[in-house]
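The complex appears here minus one protein chain, its other protein chains still in place.
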Amino acid sequence: MLRLRNVSRHIGGIRAVDDVSLDIPPGRITGLIGPNGAGKTTIVNLITGMMPLTAGSIHLGGTDITRAPAHRICRAGLARTFQNMRLMADETVIDNVMIGFHRHDRCALPAALLNLPSARRMTATLRRRAAAMIAEFGMERFAGFPAGGLSYGHQRRVEIMRALASDPAFLLLDEPIAGMNDVEADALAAIFRRLAAEGRGILLIEHDMRFVASLCDHVHVLDGGRLIAGGRPAEVLRDPAVIAAYLGG
Amino acid sequence: MGQWIIAYTPLVDLFLLHLGFAYAQYIVLRAGVFSLATAGLAGIGAYTAGVLAVKLGAHPALGVAAATLAGSGAALVLSLPLARLRGVYQAIATVAFVQIVYSVNLWAEPVTGGAMGLNNIPRTAGTGVLAVAALGTLYLVWAMERTRLGRAFNAIRQDEAMAATLGVDIVRHQALAFALSGAIAGLFGALEAYHAYALDPGQFAFPFLIAILSYVILGGRNSVAGPLIGTAILIILPELARPLAENRMLIYGVMLILVINFLPRGIADSLILAWRARRLARPEPAAGEP
Partner (left out) sequence: MLAQQLLNGFVVGGVYALFALGFTLVFGIQRVLNLAHGAIFMSGAFIAYYTVAAGGPLWLGLALAVIGSGLISVLVEIVCFRRLRRSGDEEFGGIISSIGASLVIMTIAQRISDTQVLRFPFETFPVIIWRFWGLRVSALQLFMLALALALVVVLGWFIYRTAFGRQVRAVTQNERAAMLMGINPVRIHMQTFFLSGALAGAAGVLVGLAFSSIRYTMGEPFLMYGFVIIILGGLGSIPGALLASFLFGMGQTMLTAYMPSAISGLNEAFIFAALFLLLLFRPHGLMGREAAGALRGRR
């Protein structure tokens, strides 16, 4: 369970995130929706250690990750994608995915410095695993391409592969289908369902209500930094407060 | 042939020494640290070796080892505060470091010879030794690139936040890059001392810093071939014609402006990217289309 308790983030006088408590269970897809500027991405940044909390706590399983640095949080089993994709544009798809394996990229320092056989084996293993994952996502054709030259949808997939490479227990997806067409989005939805079935907990941040409703068991609604509703998608979408936030927001 | 070698030995030696310094600078930039400390680290190495040789009559091997350790130790200590700073601030802090090393060298006259410098250092490093050191450095940099270290450095340099969320410990990797840079700078500083008979503090001040930086900027700072190409061009260029030698600093200045504006990746990196783009030559609708 990924557990947020009374999490707040105040910037100057603005309460970007205000007293948010949220449970993200394993094996499920949890939705987080809300109008622009509601603080959705800020929550992801807070969870992944990219900015400090003003108040509150975050626990991953039994570990307190409230103040842990970002790389520790990753090693504790948490991965994310970025809303504004952050790929290494000049590097190939396979190299981009390989950096995602960093958590498993282990070899002794002298071996790494001198590229001794153990380090070479490690590189070869990771390259194979990256290639396998790229094939699984149907992108073999692009493995040797610079990531920056790919279409939007393909870049999003590379980001998801990179996040998955660390084999996270929890995955935070920040608008993963933005800029995709329906066919691409459906393909991703199938992948997300499979990841959840494998036991991973997913937090899905989306604008697209239909997409969220079709995937999530539970949806939380954020407005002005506060949670205003939560429950089954169908109920939440009928909630007058939610409708007001969307229409008014 | 024999005469050719004799005539060009000083140039080859200069090239090999500066190649080492260029890689020391390259490694930190590669790991996303905007450090200009290489000059100071080289100075520490050179003076460690020089003082050991002149004042204590130590064996050159001991001097080289001590200089390498001193360089990496100083770099490691320096990396702690630098980890808390960003871009411009790192640059300023490291320039300050270079100035501190310079002022201390000037002041500590009984040990370092002050403004007069150190003289009568036994000359023990010939072309062979320099070549071995340069090749060793080249191998290290080339090898490292292909392992987890190179992959992590790449990620850090391009996007720190992204690298951290992928589990890369930025502080540790940058400290490692720094220590390596210091070790290489210290080593070649020592070789400089054992090669040149004499040292003076001004040698490792601002002009040195600029020369080393220029090699890496011109050659390219993301591929192993970069510093090699940059150093070769800037060392050989002044030898081609007298006016080029007389206007060395002017040429460096113009070159820095032109390269950073029009070929910001440097020669090697630009060639590699162009080559890769040609090889792919865009099959089908693949790239670009939504």
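Each chain gets a letter, A and B, in the order it is written, and its residues are counted from 1.
The rule is short, and it goes like this: contacts are C-beta pairs under 8 Å (C-beta built on N, C-alpha and C of every residue); 3 or more make two chains touch, one makes a residue touch a chain.
All values derive from a computational prediction rather than experimental measurement.
A.B. asks: Out of B:5, B:56 or B:96, point to the residue that touches the absent chain in the complete complex.
C.D. replies: B:96
A.B. asks: Can you work out which residue in B:85, B:198 or B:244 touches the chain that's missing from view?
C.D. replies: B:85
A.B. asks: Out of B:111, B:161 or B:198, point to the residue that touches the absent chain in the complete complex.
C.D. replies: Among B:111, B:161 or B:198, only B:161 touches the chain that is not shown.
A.B. asks: Touching the absent chain: which residues on chain B qualify?
C.D. replies: 34, 81, 84-89, 91-93, 95-97, 99-100, 103-104, 106-107, 160-161, 164, 170-171, 206, 210, 213, 217, 247, 249-250, 252-257, 260-262, 264
Criterion: only the chains that are shown with their structure count from here on.
A.B. asks: In whole angstrom, how far does the Cα centroid of chain A sit from the Cα centroid of chain B?
C.D. replies: Whole-Å distance between the two chain centres: 39.
A.B. asks: Could you list, by residue number, the parts of chain B that touch chain A in their complex?
C.D. replies: Contacts found on chain B: 139-140, 142-144, 146-149, 151-152, 154-155, 158-159, 161-170, 176, 180, 273, 276-277, 280, 286-290.
A.B. asks: Inside the complex, what are the residues of chain A that reach chain B?
C.D. replies: 48-50, 69-71, 73-75, 79-80, 82, 86, 88, 90-91, 95, 98-100, 102-103, 105-107, 109, 111-115, 119-120, 122-123, 141-142, 144-146, 149-153, 162, 166, 179, 181
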